[in-house]
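Here the complex is missing one protein chain, while the rest keep their positions.
Per-chain numbering from 1; labels A and B assigned in written order.
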Amino acid sequence: MKTLRRITLRVNGTAYTGEAEPRKTLADFIREDCGLTGTHLGCEHGVCGACTILMDGQTVRSCLMFAVQAEGAEMTTVEGLADGDRLHPIQQAYWDHHALQCGFCTPGFLMTTVEFLNDNPQPTEREIREALAGNLCRCTGYQNIVTAVAAAAHTLAAATGALRETGAAVPVSRATGVAAGPRKTRATRAAPHRARQTGKPSKRRSGPKR
Amino acid sequence: MKPAPFEYHCPRTVDEGTALLARYGDDAKVLAGGQSLVPLMNMRLARPANLIDINRIESLAYIRDDGRALRIGALTRQRAAERAPQVAERCPLLRDALRLVGHAQIRNRGTIGGSIAHADPAAELTAVLVALDGEVTARGPKGTRVIAARDLFVSYLTTSLDPRELLTEVCLPAPPKGAGWSWMEIARRHGDFALAGVGVVLAVRGGKITAARIGLTGVGPTPVRPAEAERLLTGQTPSEDLWNGAAEAVRAAVAPDGDIHASAEYRTHVAGVLTQRALREAWERAREAA
């Protein structure tokens, strides 16, 4: 009963096409068919938040959606945050405040933070803690993450302020509409993915058959 | 943790949806927000042979104020309802309860209709529906029918909806203008399932309570409407003694089970405490509105 469907998804401003069963989750499609492995699988039942991405600007648990459901939407993953080698201010804040150790939960936290600071640019500490309650971290004990989010709020507010004052463009990358660039630490596998971006059907990646 | 294979259906209209349910209803599940269903499917605790994805039925997402009640389409996202001006104005109890449903990521996809049809014993929306004497509209092979909240919830995760019926609308009578409200719940962490939750609405005139509505969650297989507590409050002048009396009546009305998260005694006790606090807050708000 294996019915494969041709699915095209837009992630970080680029179209990716793959063939998958309807039961393939959005998270798996992003990782396997789009080759964007920044989105992580922690619990696969909607509790840990490691799979959090933005769909049309709103956070969703990509492990709780099927890839077919995301057709027509604009997805943003962690790979869409940085502008080339320039980290997004939220990423920079996490870096500066040691808000990650193993980094497994971090992409999920980053996407949650993007939506949160968009909705609430000047949060209180309590609001930050409540907003992050849907993401679990086993390493940091959360304190540095809270500090990083507060710092990021400050940076983002300052940048917007600077924009208004001087009128000059401040290089703040925004999460949407930015094509993913190759990260410094990324393996050369980045090149084959570009072929997929032109709309050619993606090759199934190596690994256990799902 | 991947779901078992299923036949995927994606209707675009309610009629297409009900036709699919009529055909596959015995071994099908409706997929709305998926925040409760997909975890079960990923763990293979639920293995419907047919999945009917209603997320493309745009006609099911709406919030209308018909003057007497808020009519909310089943597919309305919880986050949208949480932020809707009509909800803030006409039914702030719903808004406050929604803020405590899971986390933002869950509310961005989770739907009003889905939460009610799923009937989790610790859900917020089911208690709100019951407290406000709400009703739902369901469409199935036998046509359309309206089910009152008191007839809807049967047991754990079980409603009186037929497997071939699609819940299309949730109707919440708006409390009278100037009524006070409060939603209080307790959980170990923000966003966890409530160990006990209470929604209260108090209509007040001339310093006396003219009507009281209470809905509880997390204290039994279905949401509880403590009639005796409401009777105790009606016509009375608010006081700490009155709140205490109502809290005791609520404790007598619930019979929760204990589990590793909280004992039965704790849940019962806390249901009373939350009722007292909610009544106090609702009364404060009614006074401010006056």
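Following the convention adopted for this analysis, contacts are C-beta pairs under 8 Å (C-beta built on N, C-alpha and C of every residue); 3 or more make two chains touch, one makes a residue touch a chain.
Rule of thumb we're sticking to: contacts and distances are computed from a predicted model.
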Item to complete: Out of "Carbon monoxide dehydrogenase subunit G", "Multicomponent Na+:H+ antiporter subunit B", "Tricarboxylic transport membrane protein" or "ABC transporter permease", flag the one the UniProt entry gives for the chain missing from this complex.
Response: "Carbon monoxide dehydrogenase subunit G"
Fill in: Visible chains that the absent chain touches, using the contact criterion stated earlier
B
Discussion item. One chain is left out of this view; which of B:L157, B:A211, B:L242 or B:V273 touches it in the full complex?
Written reply: B:L157
Worksheet item: In the full complex, which of B:A19, B:A46, B:A211 or B:V273 touches the chain missing from this view?
Response: B:A46
Worksheet item: Which is it among B:K29, B:R90, B:R139 or B:R251 that touches the chain not included here?
Response: B:K29
Discussion item. Tell me which stretches of chain B touch the chain missing from the display.
Written reply: 29, 37, 39-40, 43-48, 119, 121-122, 155-158, 193, 220-221, 257-261
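One rule holds in what follows: only the chains that are shown with their structure count from here on.
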Fill in: Contacting residues of chain B [partner chain A, same complex]
1-8, 10, 34-35, 38-39, 42-43, 51, 53, 55, 79, 102-106, 108-109, 189-191
Worksheet entry | chain B-touching residues of chain A, taken from the complex the two chains share | 1-3, 21-23, 25, 28, 44-47, 49, 52, 55, 58-61, 63-66, 68-69, 112, 115-116, 129-131, 133-134, 210
